[in-house]
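Only a single protein chain was left out; the remaining protein chains are all shown in position.
Each chain gets a letter, A, B, C and D, in the order it is written, and its residues are counted from 1.
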Amino acid sequence: MTEVAFFVGAIGAIGGAIAVVAMRNPFYSVLALVVHLVFLAGIFLLLRAQFIAAAQIVVYAGAVMVIYVFVAAYVGGIEEPMFDSSPMLRIVGPILAVALFVEISIAVLGSSLTALGTDGSDKIQGGFGTPEAIGKLMLEDFLIAFEAASLLLLVAAVAAIILAGRKKAQKEAA
Amino acid sequence: MTFDSPSIDYAALSPIIALTAGLVVLVLVAVFDSIKRFGSPIALLTLAVTAGCLIWQWDTNTDLVAGSLHFDGITVTLSLLCVVSAAVAVLLSIGDPAEKQTGRSDYLALLMGSVLGMVMLTQANNIITFFVALELLSIPLYALCATNLRKRDSLESGLKYLIIGSVGSATLLYGLALIYGTSGAMEFPQIAAGYLGDGTPDSINKLVGDPLTLVGIGMVTVGLAFKVSIAPFHQWTPDVYQGAPTPITAFMAVATKAAVFAIFIRFFLVALIGMVDGWDVMLAALAAFSMVVGNVGALAQTSLKRMLGYSGIAQAGYMLCGVIVATQDGISALVFYLAAYVAMNLAAFAVLVAHERRTGFSDDISSLRGLGRSKPLLAWPLTIAMLALAGLPPTAGFIGKLYLIEALVDADWTWLGVMIAIGTMISLVYYLRVVAAVWMSPEAEASPTDEIDTSGLPPAVAGGSAGDFTDGQAHRRWYLVLPAVIGAAATIFFGVVPQPLVEFAQQAGNALSAYIS
Amino acid sequence: MSAATWGWLVLLFPLLGSLLIGFSFRKIPPKVAGAVGIGAIFLAFLCGIGALIAVQGEPSESRHVASSLWEYASVGGFTIDLGIYVDPLSVFMVLVITGVSTLIHVYSYSYMQSDEGYHRFFSYLNFFVFSMLLLVLAGNFALLIVGWAFVGFASYALISYWYRRETATKAGMKAFVINVIGDIGLVLAAILIFRELGVVDYAAVFEKAPEVFSTNQWEVVAICLLLLVGAFAKSAQMPFHTWLADAMEGPTPVSALIHAATMVTAGVYLVARAHPLFELAPTAADLAAWVGVGTLLVAGTIAIVVTDLKRIIAFSTMSQIGYMFVAVGIGAYSAGMFHLMTHAFFKALLFMAAGSIISAMANRQNIDHMKGFGKAMPFTAVMLIIGALALSGFPGTSGWFSKDEIIDFASFRGGMYEVMAVGMLIGAFLTAIYSFRIIFRILPGKPCDEAQYLIDNGHVVHGEPGNPATGELEDTEVGYPGEEHHIAEQAPGMKIGMAVLGFLALVGGLLQIPGVDEVITKFLEPSFEDSIFVNSHPTVAEAWTGLGSGALISIVGIFTAWLLYVKKPGIPSRLEQRLQPVHSLLVNKWYFDEIIDFLIVNPVKAFGRFSNEIFERYVINGLTSGTVGVIRSAGGAVRDLQSGMLRGYAVLMLFGVVGLLLYFLIRSI
Amino acid sequence: MLSLIIWIPLVAGLIAAMAPQRFAAWIAGSGAVATLALVVVVLIGFDPGGGMQYVTDVTWIPGLGVDYNLGIDGLSIFLVLLTAVAWVPAIAFTASRGTERPGLYFLMLLAGETATLGAFLSQDLLLFVLFFDLMIVPFYFLFGIFGNDREGVTASSATLKMIVFTLIGSLLMLVGAIALAVISADGGALTFNMAELTARGLPSGSQNWIFWLFAAAFLVKMPAFPLHGWMPDAYRAAPLPALAVFSAVLSKVGAYGFLRVVLPMMPDATELFQTTMLILGLASIIYGSVMAFTKTDLRLILGFSSIAQLGFITAGIFALNTSGGEGALLQMINHGVIVVPAFLIVALIAERFGSEDIQGMGGLAKKAPVFAVVFLIVTMATLAIPGSPNFIGEFFIVNGLFQTNVAIAIIATSGMAFSAFYALRMYQRTMHNPLPDGADSREISVRDGLVIVPMVLITVVLAFCPQLIIHGSEPAVDTVVALSNVEAAK
Partner (left out) sequence: MDIEWYLVLSALLFTIGFTGVLIRRNPVVILLCLELMLSAGALAMLAFSRMLGDQDGQVMVLIVLVVAACEVVVGLGIVVAMFRRRLPLDVDDMKELKG
């Protein structure tokens, strides 16, 4: 059962990812990413990360993607020209990427870490991945990270306002 | 549901608190147009308080907030360097087009955010704080690089930095995941313990030599090397340095290095100290490669900022040596070098900012011609900064190299010491080219005089005129000249009386006495 | 006063004179300068006599005195004192030098009268005498080198005295460089002496040498050969002789003083001084003698064909010094010194007379143009004849006694020395021919234009100011005696100088008549008493036999000259045509200059060109620019990669990641 | 005391830079004279056999084991004296001519003096390295700012080449110095104290590579063949008074470094590489001489002749015996003393001909007999005529070489013949031969005479009594060479 779910999720996630890269219209790419994220959330569930999966759907597919869609719509769905201004990159890039994949896979498969060969369920305790558990951790052990993340959001918001907002800046820029 | 709120040592946390408070105030101030002009004083005050808190906690060496942070000598010293460079950046930003366009407080809030990230990064003690602090450091910087909205270069550099930076972050994240997975821990000391296994030689070797561990180390290295612009992950550096508003470049060039080297030290020398044999040769190769690439790349540059970008690559290579040797001396040497680097680089950038403002934003080396004759207050700091970067006595740059080489030789890394020497020789050529332009060439033909006629000047910047921001009196502005002069003076002072700075640096070195000799 | 004090005084006066004249050249009139110069040397001469008396006042065995002013330099046991050594030999040299110098100063006083650099001339001249005296009085080999080099320097300064003549400056350079080569020989000799003996003071060296060295041990031979390099260079012996003829660019009194009477004999003095070493290294001594023979023959043959009056005399000088070298080489020290003295007399005389004629010829020196000076300048003519007679060893003259004593000694030693004796006899024959060639070519006959002018007007022709060697016109401030130069032989100074020397040249030989007085031998004996030849010398009878044969040769030679140049003046030119190759060999001075150019000068020049044009440019600068080029092209590559293409950066980054991971994967195996 | 000597010039320079321009020269001059006076005071109280004297030893950077350790002994005292002496005419000459931006000029010149004195007086290896590096910086500015552009080579590029070349060496030396201290500390307390380092000794294997790091620095500085690539351009660019002290004193620091650092601290390597160094010295002698007589630029003639002289000095040092070492030391002084007037004379000649190329010169002696005589003395000393102090130096060097290697000694003497040729050629081509049109045969002025003649007089005095220097320095040289010469030690 798990295997089937995994492969379905994996194929969906991979397909979504490939579509993101392959779609020539950014608008479609955004939609493909949404698909990818949804399938990925499914895999997260398999990993007993319910809260993360939910957050992924809500925050990402729900909120972030909306911004993407807006921006994509705002700047227009420009289709990329087929020709590449640097064909070398088009060849060398993927070759290197494949090499990277091979290397990581070798490392994973060649690793002597025995736990890798398990599904890890023997160590799982009750309440694993639940919002309570995560929330507790966030407010106890990782309070600083949590605060930092919130400040990061604040800063990012300010940055976004500076860059995209300001009427005055627009006027000056024009 | 109950929470066991972690015990928090507010005294040691005070720098972060102060910065956060300042950041929030600045954001609030940004809302009200009428008090925006107080942005700079507020930012300076914040930084001053932060610095005060750091000095107040000089001797503290403790875990904070359930081990998320670790406050020690490394934190204090390197945070101070970040704070100082931020303060200088604030001063240099006064009147900068980027600052004016973005509304002062917003801009400064971003700056504060970045400083906060840095200060946090210097004490980050687990993977999560490490990652989030690094992002808190980087994301505002991406934005800041793009803040000169009317300048195409600025936007371009912001986007390039962001994209490449995010690739770096993703790689780092992946590496961190592997480290987490193989060691089974988040906190650095626990990671080290995790790799030690149950203490039997067999278990140590198994994990230390495990391909997954090593791949993880490799990817973390890439992420960090990217941030401090170690070749071959350096390529963003010259472009971003050149495109970003100069005060930001100044800040980025020194503060980022200080903060990221802090985590470099903490991660490699605490978490990964067990496999030092695994990564030292790799880091040494990167350092050497960096020295070569940075130095040869800088040779034919005509833009001073670009040249400083390349030189930063080489300097990062030198600094990395301090990590490689994995000794307390090495850390001290690195911190010393960073401190010297802060002084000399900020002096150079301060001069550069003043010069740019005066001449309509030209950072071409040839535009410096005749500066020695006409503007000694700019020429001397620049000269001293260049000589110091080149590692000539009697500057802190020389002592810094000396310290590094001493640490290297002491740990049997003499060949890296020789590499530093060779790199320095190459670097002489371009540093001294600046000196030669300042002192040894006749005044540039189109050299702007004090009463500059901006209308006659061609737009010096691609895609727009900066005329509004040109300031013919820039070389008399205290907020530009003061950092330059203080930086230069510090460079000389610590070249002649290095002992205080050595002790400062040793404060950092001693912090890790539990892990390394 | 002790002999040493006299010795120091001898040194002091010429130095003072030189400095005084040099420093006050703007203040004192020329005549005063000249007088100071003469006075200084004359005082030195008087002090020399004082030294003589002081030395003679001592018993024979303690007639050498060493005296040191202060420690000059002392490193690692190598101690050099600023010290002098006074013994009969040095006193003898002092007397010859100061005596002849005084006369030449007197001559110069008139001869240089209208020259622009009168002060300079006398200052140099005094300095030269000081150097020469330092050379002969030096108490150790190191100080000897100093004197030796000072003499070379003074010679250089005086040769290029007319410094705006390029021929003169070139000649000066040549003389100086060859002299320096000699100095180097001496330096190495001194160092070798120190290495072997640990001392460089004469007294100590000569005392220790027999204890340390066995006969013909290679070290001592090497020392002597190195000393000979110095001696040959200074005394113009083959193959270091080429500078001497060129040195005739200097004013004639300089030629008389330096290149005839004093400096060139320094080599002879050196061998005589170092005779204890040479006697331990007979090979080297023989070499000295053989080189002497060779030089005297080569120089004699050249002197027969060259036409430049001063150069004939210069080659003759070489030849006569050859005799002296033979003398000191075979152990006839006092004979050598005696010949040195008589040669000083008659050769200085010849030069003075020649100078007189040259000034009458408006500085032209080619004997082909000279005729009839017998009538024009009778006094000079007489002096010239006296000089020539003495030079060719005409019976009764000083040269007869001195030269033949050497030949006698050579035949007395027998063996290969007989061969030397024969060579010297041939040389004597050549000497007679070329000396009377001068006489017969320029004295008799119908006076040439210049001579006639002198007869008619009572003063000399004023020619165009020009370089006698090249004919190039010059401005009047250099080397040109000037419009007011009316002296020829009339000036009293010149007459006095020539007359005294003429007298000495005639009767000087009487000091050393075999079996009669032998003053020189007896006087010098304390200096040579340690010599192995001190008690073996030709008997009186043998000596007189030698003198007889010498007289015969000389007379035959003079007769031959008469035959060639007076009786049948066509013969020389016919011979010239018949023996064209021989003639050109001789006229070109046996091609020594060319050979040296080919062997040494040209290779060095080529090396210089190579260094400059190839090595410096391609290797030294090439290395630099090559390194710079590599670095620059590396920089170019870095900048090319920095294309501005974001995706390019990402690719490089990925490349870095892949590379790093590959490294780690390989490591993990 | 020694600190005063070192820092007075710099302070004077700073004051001169701040003060109104018309006082700059006076302030600078009095600074140099005051330094000289202090050095003389030190000299009077100096005891030749007393080892290190006037020691100042203050901890400077305890964290790095670096001390501010000054001292003077027989090895350095005369070089210090030479430095203090040489700067006075250089400043006086500049002052008499005037210069643009005098404040900056004198600041740099005096900073150079401070650094040079520092290098001679340092008894801490790292302090020595620091001053050694520092020396080049003021001269970089002097040559670059106040220098002349020549065809194809600007002053700034020429000086860039110079500083890069010399710093290549000194940076390697920095590594070497640290390695030396670290290795000899062998885990113990790190120190750079020279005496202590000498006493500790170094394993032979390490000596072998550290030796070359130091040798590189010193040979470039001298400069020695084949590391002299920077010299021609830099010499042609430099302003002459600065060049005079540069050539007179700075080149000696390299040779001094061999005596002070290499011989005592790396005796095994010194012995091992003795022949190599001798051959290098020999190559410098011959190459420098040959180049000197093919060049027509007066500065280059002097420059290449310096290479030859430094070759002699190197050879003397590596004779590894007292005679060679003492000869080398003597020769350093002599060469320094004579080069200063030589370069100043070049300046005077250039003023009279409007060029520094001996082609087209000549006849200057015509109306300038005093000038000619002064130059003649300089020339004769340059070619080391016996009787000059230079000769005594060469004599003892050759003597020292002779004890070590006869063949090298004999070839080295050929340098004497070469020097006779090139020095005389230089003299003749300027002073003798016909005077070209348009040249100004002018007598040396009293003012210039007062600057140049005292230096010449020093040579004359030394000619009479070189023992003055030998006496003061021999014990020190003896100690140094004894360390590296096993035979002598036995």
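The rule is short, and it goes like this: a residue touches a chain if its C-beta (ideal position, glycine included) is under 8 Å from a C-beta of that chain, and two chains touch if they have at least 3 such contacts.
Keep in mind that what you see is a predicted model, and the values were worked out from it rather than measured.
Within the whole complex, touches from the chain that is not shown fall on A, B, C.
If you put the hidden chain back, the residue from B:D239, B:D329 or B:D363 that touches it is B:D239.
Only one residue in the set B:D72, B:E99, B:E135 or B:D363 touches the chain that does not appear here, and it is B:E135.
The residue from B:G39, B:G103 or B:G158 that touches the chain not shown here is B:G158.
With the whole complex as reference, residues 2-3, 6, 10, 13-14, 17-18, 20-21, 23, 26, 29-30, 33, 36-37, 40, 43-44, 46-49, 51-52, 55-56, 59-60, 63-64, 67-68, 71-72, 74-75, 78, 80, 84-86, 89-90, 93-94, 96-98, 100-101, 104-105, 108-109, 115-120, 122-125, 128-129, 133-134, 137-138, 141-142, 145-146, 149, 152-153, 155-157, 159-160, 162-164, 170, 173-174 of chain A touch the missing chain. Touch with the hidden chain on the side of chain B covers residues 127-128, 131-132, 135, 139, 142-143, 146, 149-150, 152-153, 155-160, 162-163, 166-167, 169-171, 173-174, 176-178, 180-181, 184, 186, 238-240, 242-243, 301, 306, 462-463. Although one chain is not shown, part of chain C still touches it, namely residues 639, 642-647, 650-651, 654.
Everything below uses one rule, namely that only the chains that are shown with their structure count from here on.
Remark: chain B and chain D have CA centroids separated by 42 Å (rounded to whole angstrom). Here the CA centre of chain B is 78 Å from the CA centre of chain C.
Taking each chain's centre as the mean of its C-alpha atoms, chain C lies 37 Å from chain D.
Contact with two or more other chains is made by residues 648, 650, 655, 657, 661, 665, 668 of chain C. Residues of chain D in contact with two or more other chains: none. Against chain A, the residues of chain C that register as touching in their complex are 645, 647-648, 650-651, 654-655, 657-658, 661-662, 665, 668.
Interface residues of chain C facing chain D in the complex, by the touch rule stated above, are 22, 25, 70-76, 78, 82, 120, 142, 145-146, 148-150, 153, 156, 160, 163-164, 166, 169, 172-173, 176-177, 180-181, 183-184, 187-188, 190-192, 194-195, 474-475, 477, 604, 607-609, 611-612, 615-616, 619-621, 623-624. Across the complex, chain C is touched by residues 161, 165, 226, 228-230, 232, 287, 290-291, 293-295, 321-323, 326-327, 362-363, 365-366, 369, 373, 380, 383, 385-387, 391-392, 395-396, 398-399, 402-403, 409-410, 413-414, 416-417, 420-421, 424-425, 428, 431-435, 464-467, 470, 474, 478 of chain D.
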